[in-house]
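A single protein chain has been omitted from the complex, and every remaining protein chain is retained in its original position.
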Amino acid sequence: MYDILQALINGTFGWGWPDWLIYLISSLVVVTIILVVAPLQMLFFTYYERRVIARMQDRIGPNRVGPEGIWQPIADGVKMFTKEDIVPEAADRIVHFLAPCVVVAPTILMFAVVPWGPGMTPVDLPTSLLFFFAVSSISAVGLMMAGWASNNKFSLLGAMRAVAQMVSYEIPAVLSLIAIVMIVGSLSINSIIEYQAGLLISNRDLPGIPDLGLGWFVFTPVGFVAFIAFFIAALAEGERTPFDIPEADSEIVAGYMTEYSGMKFGLFYLAQYVLNFLLCAITAILFFGGWQGPGVNWLYAQAITPTNPDGNGLFNVLAGALGVFYFLLKTYIFFFVMVWLRGAFPRLRIDQLMDFGWKFLIPLTLANLFSAAVWVAFTRWGAAEGMLITVGWSPVLRWLAAFIITLAINIGVYLWLTQVYAASQAERRRVELEELSATL
Amino acid sequence: MMEPPFEIEIPRGRVIEVQRDDSRVRRGGGLLRGMAVIWKHWKESFRLNRSYSQIHGTFTIQYPEEKPRIPEAYRNMPILLYDDETGHELCTSCFQCERICPPQVIHMTQAKDPATGKPVPAVAEFIIEYDACMSCGFCAEVCPFDAIKMDHEFELSTDDHAQLTVHKAQLNRPISYYASIAPTMWAEVRESALKKLQGNIRRRPDVIGIAPHLTERIAARRAELAAQAAAPSPAAEPASPPAPSAPTEARKLTPEEKAAKLAAIRAAKAAQAGDGVTPSAEGGTPAEAPPADDKAARLAAIRAANAAKKAAATDAAPAATGEPTTPTPADDKAARLAAIRAANAAKRKQAADSVDTEEGS
Amino acid sequence: MLQTQELQVNIGPQHPSTHGVFRMLVTVDGETVVDLKPVFGYLHRNHEQIAEANTYLQNMPYTDRLDYFNSMANNHAYAMAVERLAGIEVPERAEYIRVLMVELTRILNHASAVGFMINDMGAWQTPLAFGMREREKILDLFEMASGARLMCNYFRFGGVARDLPPEFIPNLRELLVALPAYIDELERLLRDNEILLQRAVGIGILPREVALSYGVTGPVLRGSGIPYDVRKAEPYSVYDRFDFDIPIGKVGDVYDRFLVRIEEMRQSKRIIEQVLEQLPDAKGGHINPKARQNVRPPVGDAYARIESPKGELGFYLVSDGSGKPYRYKVRAPSFINLTPLADMCRGYKVADIVVILGSIDIVMGEVDR
Partner (left out) sequence: MEVVVQITFGVIAVFILVAAAMVVSVRNVIHAALWLIACFFGVGALYMLLEAEFLAVVQVLIYVGAVSVLILFAIMLTRQITGEGVRQLTNRWPVVLAIATLLFATVLAPTLINQQWNVPPAPPLGTPEPIAGPAELGRGFVNEFLIQFQVVGVLLTVALIGAIVIAYEERARRRKVLTLAEELELKRLREQTSPTVPAPVEAEPVVQESRSASER
């Protein structure tokens, strides 16, 4: 945004404004856009989810307010705003009030590093991926505050479950990301996206591949396993079925939201849906190339960029539009999958969820980490790093070897883990009984 | 590893053990299969489906725009039928429905001949408490005259609870309405119902038994017809509607004449009161009163009935006879009511005494 | 070491997954259930006492309200009891219609019971929506025949209220195409679902001997592996003329009950097909023309039981020769199946309680009466 504005104001118009003013203007513009876009995404997502899940259940879904019910979320919002705000007598008023804010703020902050299109990153941090996950972990504190301040058993139980779940599933999420970070060699989201140019194979793994913006990580064995693991972890972090235990209405009513009403309740909803959007977006970015897609890179090459200040501003708009289109399309498809899962599955029990996370997902992602190391070694290392086998191999051969080896490792580990996981559960039951019979 | 499922033969069948195979190692195939099922539903849901044999497609009926098809037998709330042509109600107030009704929500009073005070096979007031009705349909089933039927109307919601106590005027529906919602069911009973109705009409004097909202119109129509018949030629007389009452009598029903007639009836009744032809003499009042006055008349009737009941309960004849004198009647209506009350109380006392003596002997 | 405190949690009476106004006073140790006290009676409507003040026929619509999912089955048991008491013959055709209706009821009850159970596991309504879709179709049929969807009030002493309307049989035949497709789809959706297996296998085990000692009946008993079905044990109506199997479970856990219900839907469909074959040859009309509805049975008592979808449903009537029952007693399967709940839940997790409750398949209208 900053570079475009600078090019526009100082280049096109030639006004020669000072840097800090342009910086301030661009910051304000970006913040405004984010603050507008985030709630809009949430509104759209609630409508989208309800319509899609209704279709899955042979229903139609909301279709009364506006054409095809498109204004339904607005009507819901109006309802939320006009509802009475009830604070329980025994609640801790200040914390009760602060909790929704603490939950919502990080989700909006996370938007700061999400690139919407080529050159459309609000804040281009070199450690943006880490920033994303660091900030996302703050909302756990907000959930704790909500659960504790409500002074309700169900709330506290829900908050504990939510936080335990978020903390546990952050580990497989981050472990699966580390595999990607190892391959890319950067923590910057932008460079991860740039890596995924090419056609089925990344440009950087195999130079000379035509650039259609399709060199996505999901086409590699490492990326695929990381994608599955990350998506499962994202479901748990976003409290989506089958991991929506914190708000399991059949057990603990509405979890940490039980004692909230009116717009405070609405804020929790906002946070949840915005978080879901961001998790879908980051999945699209990391494994499906974000805004990458056929044509975007070509358009962007002719646009005004720091490296190419003489470009045409029109191409900025075109590349941006196409990039945003690809990005949102992928994001919405992932949200569709989330809704699809919600339509299809019951939910796990809390101890089963922890079992799955710690005993299956984490070993799987650890093995995937090893695969990623193998991948890097085969595709990039030479004699200098001590990788003597691949000396003299052509890039195609190296890539093929890496692909086959990592595929074998990942499939093998998956099959073995499922077996071990099942056996461990059966074994546990047996051991339990043995111990019992020994003690009694 | 898997044992063959357990099975034994029993007469005309087997006992089979369900196949669990839950010891198999699972790798997520079941989840994917479930997702495939849901995907199919999602894909097919853009097609509208109303077929019984299909399990995919959207089944939703968009309610206010699109009404569900209602089978003939559907029963919601009871209604009363009247004949389209004559306006006569089919109900004869036989009290069958009142007796069978499980939640006891049907209440009715029998009509009386205003001239003679004798009961007429027609209903004076008919009340159904829709709010407590359980729509069981027994009333329609037991009705020997097919006068009470179950309606298909289901949009009964209201913000006024009192509206759910439904009176005869709101319960009345023409036969043609019922024939349109349940043609075959009506066709089955049509013959006998109409035949019985003809029989009953003959025993109903004047406008008794005519749907209340039609009495005015019918009176006007009769007056018109009578005027026609009187003016051009007496030959037109047979063309008058098949109402039992003569058109000459109908002409009397101008307001002044009606008042005169009422006075006459009152006198007659007062004379008859001693005889005690029927315990519910006051039941005749609502039928005479025009529909606008309906409510007040009913109230008076209920009040009178209550007073009579009370009087009977006190078990002391002097007290009962003395009671009518205490209120000072402002108008003749009140006076008449008081007279009826007193007569009733006296009669009930007599009846009770006779019962007592019977039981005693 | 890590000591946890025992905590009492009230689940219900106003709770999303207690299937009505039902309260469970749960003592938990962490997430483990130490003790559970079912508290019910919130829906008590004095059903039996009201019935003793009503005439025999007037009670028929009240039986609809016992287990409002299976009004036809309730009607059947009550009609059978009065018929036994008053010695009323039922024509053959009426018996076939009765069996047809009760088996349709069984399908709709199991479809929704499975759906509700999966809902309690946390599925977002989908299996329930599919079950409700088939249930709606069956209710359409009920509406055609009896005039009402839920409170059918269809049975009369000596037969049924009306004969089947002409459009009933074609619609039923169409439905019989959809039913196997629905059941197969349900199996595909859930049977091998790893999450369902995790939640259902080994949960809420009701061992054989315990099930017997509690007097549990219906799919819960059969899920525990005891092949007891009133339709086979004491064939009433015309059930001795049909071929059908009795599915039983192996372990007695939630999963077994789920499978037994699915298999029972298949068997009910088989029975309906046989009814359709034999119905045209059946003698008699839809009701015994000599049967008086306003019965005054001779002094005596009678007990009639049927295999209702939820278990053995019995009506015990004592007549003193008047038009009203002197004593009227319902043996409600939901109530008796609910009694082992505390034992079934002990030692499992809190989240399992609702699943176990869902797998018992209760209707509070029948439990509290």
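Read from first to last, the chains carry the letters A, B and C; within each, the first residue is number 1.
Keep this in mind: a contact is a pair of C-beta atoms (placed from the backbone, for glycine too) under 8 Å apart; a residue touches a chain by one contact, two chains touch by 3 or more.
All values derive from a computational prediction rather than experimental measurement.
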Chains in view touching the one left out: A, C
Contact with the hidden chain (one of A:Leu187, A:Leu318, A:Met387 or A:Val420): A:Leu187
Residue of A:Met160, A:Ala234, A:Leu328 or A:Leu417 in touch with the missing chain, whole complex considered: A:Met160
Sole residue of A:Ile86, A:Ala134 or A:Leu397 that reaches the chain not shown, by the stated touch rule: A:Ala134
Missing-partner contacts on chain C, residue numbers: 1-2, 6, 27, 29, 32-35, 202, 205-207, 209-210, 251-252, 342-344, 346-348
In chain A, positions touching the absent partner: 20, 90, 92, 95, 125-127, 130-131, 133-135, 137-138, 140-141, 144-145, 148, 151, 156, 160, 163-164, 167, 170, 185-187, 431-433, 435-440
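The criterion applied here is as follows: only the chains that are shown with their structure count from here on.
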Most centrally placed chain - per-chain CA mean versus overall CA mean: C
Comparison of A-B and B-C by number of C-beta pairs in contact, larger one: B-C
Centre distance in Å when chain A and chain C are each reduced to the mean of their C-alpha atoms: 46
Intercentroid distance (Cα basis), chain B paired with chain A, Å: 65
Intercentroid distance (Cα basis), chain C paired with chain B, Å: 35
Multi-chain contact sites of chain C, meaning residues that touch two or more partners: 126, 130, 133, 189, 193, 195-196
Sites on chain B at which at least two other chains make contact: 26, 28, 31, 34, 37-38, 59
Complex contact set, residues of chain B against chain A: 23, 25-28, 31, 34-35, 37-39, 41-42, 45-46, 49, 56-60, 62
Of all residues in chain C, those that touch chain A in their complex: 7, 9, 15-17, 31, 118-126, 129-130, 133, 189, 193, 195-196, 198-199, 202, 349-354
Touching residues (chain side chain A, partner chain B) in the complex: 52, 55-60, 63, 340-341, 343-345, 414-415, 418-419, 422-423, 426
